[in-house]
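Following this message is one structure expressed as structure tokens.
A single protein chain has been omitted from the complex, and every remaining protein chain is retained in its original position.
Naming follows writing order (A and B), and every chain is counted from residue 1.
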Amino acid sequence: MKRIALTLAGLLLGAAHGAEAANGLRIGLQEDPDFLDPARARSYVSRIVFASLCDKLIDTTPDLKFVPALALSWTWSPDNKVLTLKLRPGVTFQDGEAFDAEAVKYNLDRYRTLPESLRKSEVASIDHVDVVDPLTVALVLKQPDAALVAQLTDRSGMMMAPKATATGNPAAAPVCSGPYKLTERVAQDRIVLDRFPAYWNAGAYHFDRVTFMPIPDTTVRLANLQSGGLDMIERMAATDVKSAEADAKLQVLSVPGLGFMTLEFNVTGDNAKTPVGQDKRVRQAFDLAIDREALNAAVYEGRYTPGSQPFAPASPYHLDQPVPGRDVEKAKALLKAAGVALPVTVKMTLGNDTNTQQLGQVIQAMTAEAGFDLQLQTTEFATLLSQNGAGNFQTTMVGWSGRVDPDGNIHQFVTCKGGLNDMKYCNPAVDALLNEARAVTDPAARKAKYAAAMKIIQDDKPITYLDFEPRIFGAVKTLKGFVPHPDGMIRLQNVTLDR
Amino acid sequence: MLSFIGRRLLLAIPTLVLVSVFTFSLQKLLPGDPVLTLAGEERSPEVLAMLRHKYHLDDPAPVQYLHWIGGVLHGDLGVSLKTDQPVVQMIGQKLPITIELALLAMAIALLLGIPAGVLAATRKGTAVDLGANVLALSGISVPPFWLGVLMILLFAVKLHWLPASGFAPLLEDPVQNLRTMLMPSLVIGAALSASLMRHTRGAMLAVLRADYIRTARAKGLLAPSVVLKHAFRNALVPIVTLTTLLFGELIGGAVLTEQVFTIPGFGKMIVDAVFTRDYAVVQGVVLCVACAFVLLNLLADVLYVVINPRLRVGA
Partner (left out) sequence: MTDVALPARAVPRRPRNRALAAFLRNRAAVAGAVVVLVFVAVAVLAPLLAPFDPLKTNFLLIRKAPSAAHWLGTDDLGRDILSRLLFGARASLLAGCISVAIALAIGVPVGLLSGYFGGWIDGVLSRVVEALLSCPFLVLAIALGAFLGPSLGNAMIAIGLSAMPIFARLTRGQVLAVKAEDYIAGARAIGLPDRWIVLRYVLPNALAPIVVQATLAIAGAIIAEASLSFLGLGQQPPAPSWGSMLNTAKNFLDQAPWMSISPGAAIFAAVLGFNLLGDGLRDALDPKEG
């Protein structure tokens, strides 16, 4: 009995667990990533792992400028239909295979043609890829595509070793050219990456091992950071920032992100046969009843960025327009003009996480004052997806993780045939403007197109934007050199940890 | 007895078929399309159709079921839609963890619950009885996720005694394994010990009140220890029922506790699978859990007879 007691005491008070490599970094993720094959990956969280595992052709800076990665330069032909990439010499994949123009062609062709590829629409404008010389590759397009360069900064630009990918199992054992290679993965438990010694920029990476641990509960994730079980966490809850900042051993790193929250109104079909689906004045009134500042203060302790557009503050395409304030009187007047019976009943489906529910309840309280009876219907995710996809909703709350290029934040949501246009909004004028914006490469001219499209959308109001989500990271104080990026990815270049 | 066990094991086959048909049909009736969660942002009709075809989701439901059961007969439980990992392999990874957690939690529950129940019953109506009841009931009055977070904040963050999570396999690192398993086992054990304590107490009281015991005690014919022994023996029937059932439920996964402590067991696996509509994984786990229940219920029936040889279990 005494021996058992001693053993137990030893377990309880035993020295800190030493299984972690001396020079490792442990990162807490919100979810378990899905496939670690860029062609098939669909989750935001898998992109965080890719940032250490797979190099991209082009990268972005925190102010969303493009910088060389595996491609040293990219130039458009005069007609904007050929994009020529000059590649970095002396790069090898993690299995020793050389990285060259053939490898780029292999990967882009794979993304375009692999049956399971989820990248098809991102690279749909590519007609074919020409290998000009071992270090030069030309992407020949069907039509100009201003968003293509940005696509190459994400999963569509991630390069995998052709031989290993063709013969192996890339979803379970991906071979890329990034600074870290996959050592071990235990589903729902951890993903272990080890240093790739022959990395072309190995000197800039200071950890021998990076371990990603999915810990879905935000409170528990923070507790692990506080108790020394993790060195860094992503997506800290806005309401936890205060207690993390109060902890002398921790630091909070935050930047306004690309992701945003929207309310979508169903405007076609059976579920749109309601005042809110039929009359844009009712939707405008609903929007006017929302106080974005107060909402931000109530739910996020003021750490989000109120907004009324899909283009993040960090983006050069961010439209210079004030965030509309609340105007209950005007909302009431609009409802009166629309001639609807009060209160206007609106059903809203929303996800079942605590934050979304809080958001819904705040909006419920705000819109009630303008004459709406907002009924909330919380739904688990898979059901929500199918219901929304099938148009089985009146109003729904949908978040988007955000893309660097403006096209990825608007085109598929509001164009008549857009893949994510669940509200089935269709306005040919908007389609025309957004399609034209794809074809223009001059940023100023593009921005004008987006501004014009947004003006129509804000009047039609099939969708209303609420706020931009910040990317909040927590880390131990001894972590140095990490720069939070609006895309929320964790880039470990020049990051160090003093032990 | 042996022929009884043999017959019962044969009867397990219809049970397993029933379970698998039942779960399969229920899943098919769930709203939510697995392909939509699989396709993510790439929702073009061609991609959806391709994914449906790849995972045989475009077949009629009975064909899908036959396809699945055909695989089962060859020891193939299919692959996870989410990760393409074979379900057999996933179960192989999680089963030892699940069993370990179940055993630890059950051990804690039995060690706390039964003595507390016996003590409360023999001191019925006293402060000891009330105290044991209050303590036990507080164990089930708070949800595991809440108690879990509280324990993490206390033992990991404030006191630094135990890691908040960071599960390590038993064979690789037994010390770390036990350190991470301690809190979750306690959370589950606390809740289960409440049930066991209440049932032990109730059953003991029922027996202690029986006339023959009372008479024997009053006449001083039986030593208190004999009374206890006899009473406890008779009180064992509901305890056996309950223990085997609770153990089976733990094999099905201590969902919330695993979630809070980030333990990669069945509970987390099945919840994730249900939410992503990963049919093959749900089917595989359910089959596994059903096997556990069949064995445990059989064990309970055998134990009934061992406890009380007069008892007859038909089957």
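Here is the rule we use: a contact is a pair of C-beta atoms (placed from the backbone, for glycine too) under 8 Å apart; a residue touches a chain by one contact, two chains touch by 3 or more.
In this text the structure is predicted, and so the values were computed from the model without any measurement.
Undergrad: As a test of the contact rule: which chains in view would the missing one touch?
TA: Every shown chain touched by the left-out chain: A, B.
Undergrad: For a quick check of understanding: of A:T113, A:S243, A:Q321 or A:N494, which residue touches the chain that isn't displayed?
TA: Only one listed residue reaches the unshown chain, and that is A:S243.
Undergrad: Looking at B:I114, B:A280 or B:V294, which makes contact with the chain not pictured?
TA: B:V294
Undergrad: Write down which of B:L95, B:V175 or B:V271 is the residue touching the left-out chain.
TA: Per the contact definition at the top, the residue touching the missing chain is B:V271.
Undergrad: Touch as defined at the start, partner being the missing chain; which of A:G360, A:P470 or A:P484 qualifies?
TA: Candidates A:G360, A:P470 or A:P484; residue touching the omitted chain: A:G360.
Undergrad: Which residue numbers on chain B touch the omitted chain?
TA: 11, 14-15, 18-19, 22-23, 26-27, 29-31, 125, 130, 133-134, 137-138, 140-143, 145-146, 149-150, 153, 194-195, 198-199, 201-203, 205-206, 209-212, 234, 237-238, 240-242, 245, 248-249, 252-253, 255-256, 270-271, 274, 282, 285-286, 289-290, 293-294, 297, 300, 304, 308, 310-315
Undergrad: Counting contacts across the full complex, list the positions on chain A that touch the omitted chain.
TA: On the chain A side, contact with the omitted chain comes from 218-219, 237, 239, 242-243, 294, 297-298, 352, 354, 357-358, 360-362, 364-365, 375-380, 383.
Everything below uses one rule, namely that only the chains that are shown with their structure count from here on.
Undergrad: Taking the mean of the C-alpha atoms as each chain's centre, how many Å separate chain A from chain B?
TA: Chain centroid spacing, chain A to chain B, equals 37 Å.
Undergrad: Within their complex, state which residues of chain A touch chain B.
TA: 11-14, 17, 19, 32, 34-35, 42-43, 115-121, 169, 171-172, 186-189, 213-217, 219-220, 223-224, 226-229, 380-383, 385-387, 389, 412, 419-420
Undergrad: Any idea which chain B residues touch chain A in the complex?
TA: 30-34, 36-44, 47, 50-51, 54, 82-85, 90, 93, 145, 148-149, 152-153, 156-157, 160-168, 172-173, 175-176, 178-179, 182, 259-262, 264, 268-269, 272, 275-277
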